[in-house]
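A protein chain is absent from this complex, but the other protein chains hold their places.
Moving on, here comes chain A:
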Amino acid sequence: MDFNLSKEQEMIRNVLKEFAEKEVKPIAAEIDESSRFPRETVEKMAKYHVLGIPFPVEYGGAGGDEVAYAIAVEELSKVCATTGVILSAHTSLGCWPIYRYGTEEQKEKYLVPMAKGEKLGAFGLTEPNAGTDAAGQQTVAVLDGDNYILNGTKLFITNGGEADVYIIFAMTDRSKGTRGISAFIVEKDTPGFTIGKIEDKMGIRGSSTAELIFRDCIIPKENLLGKEGKGFGIAMSTLDGGRIGIAAQALGIAEGALEETIKYIKERQQFGRPLAKFQGLQWMVADMATEIEAAKLLVYKAAYNKANGLPYNKEAAMAKLFAANTAMNVTTKCVQLHGGYGYTKDYPVERMMRDAKITEIYEGTSQVQQMVIAANLLR
């Protein structure tokens, strides 16, 4: 048993912590306030190979692993959950399926520039009528000679409108149900592919969440990802990994909020002494720190399993379920400990509380995570 990070992971944590403090934190409130996608941060992350951490160097990656990647998402999310999800959606949902299921040609053409950070990735599964019931895909792809013709609408797509490469799921054979779903690599600016509504969200407001519209969109046959009919499996296994990223984001949000709160209650005086001197509040801090530590162990365990080729479906679901719950619980208490000030934009905890909520919803709601965990236990 060894709970230590490797030397590389340790240094990556220190570097990302400094990067987050200096480059990300100063604009976190502004991008939230103005719903501005932080393009400059994406460029900086590309420069330091943050956008391809778990992929081999020969595919443009940094040659790292899932633990290092989770640490990166965590450190960024401590100061800005928007930046955390941009990285997570790009890496887990955009790059990974190409790395895992792509042909050498597809990897060369798409994964290399994506892992280098020259191109940003996104993932389109959710539809207006296919959320948790992802099998109810209404987007269709019809083979026509050397091309597929794609028609349909995707909803709530993270990095939508900002990404260059999209992994899109569509029915190629309606009669086969989930076995009739296929995955495609779609480039932005493909004729027939347009960006629809950009969502005005409660939290992670600097990230782009968009509707993708496909009208007779022509996708070359070579952009089919994996085999025809295997799309549902690709989507589900991709989301297993994505959950580690979101769990790390939730963990980071909780840690960031607690750090801010500890600072605050040491300074804020009431009844002639700092809030931190009141035992009732100390107990809240102790409970939050314990919950965060438990979440951290679950997140790192899931990441470790994935990095070492061990099963991680249940572990990732548990990590996301628990970390998201922790993020919501901790940020709510942190706002409480800030009192009236916590409810204002003068302190970052209200933003963190709004950001935390989404971690219980996207890439599988908490209820979906419970379904996944139970299915593992009861099969």
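Rule of thumb we're sticking to: contacts are C-beta pairs under 8 Å (C-beta built on N, C-alpha and C of every residue); 3 or more make two chains touch, one makes a residue touch a chain; residues count from 1.
Please note the rule applied: contacts and distances are computed from a predicted model.
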item: Among "Manganese/zinc/iron transport system ATP-binding protein", "Energy-coupling factor transporter transmembrane protein EcfT", "Electron transfer flavoprotein small subunit" or "Sulfurtransferase TusA family protein", UniProt-listed name of the chain not shown; value: "Electron transfer flavoprotein small subunit"
item: Of A:Ile27, A:Val50, A:Met114 or A:Ile292, the one touching the omitted chain in the full complex; value: A:Val50
item: For chain A, residues in touch with the removed chain; value: 7-8, 11-12, 14-15, 18-19, 47-50, 53, 57, 61-64, 68, 72
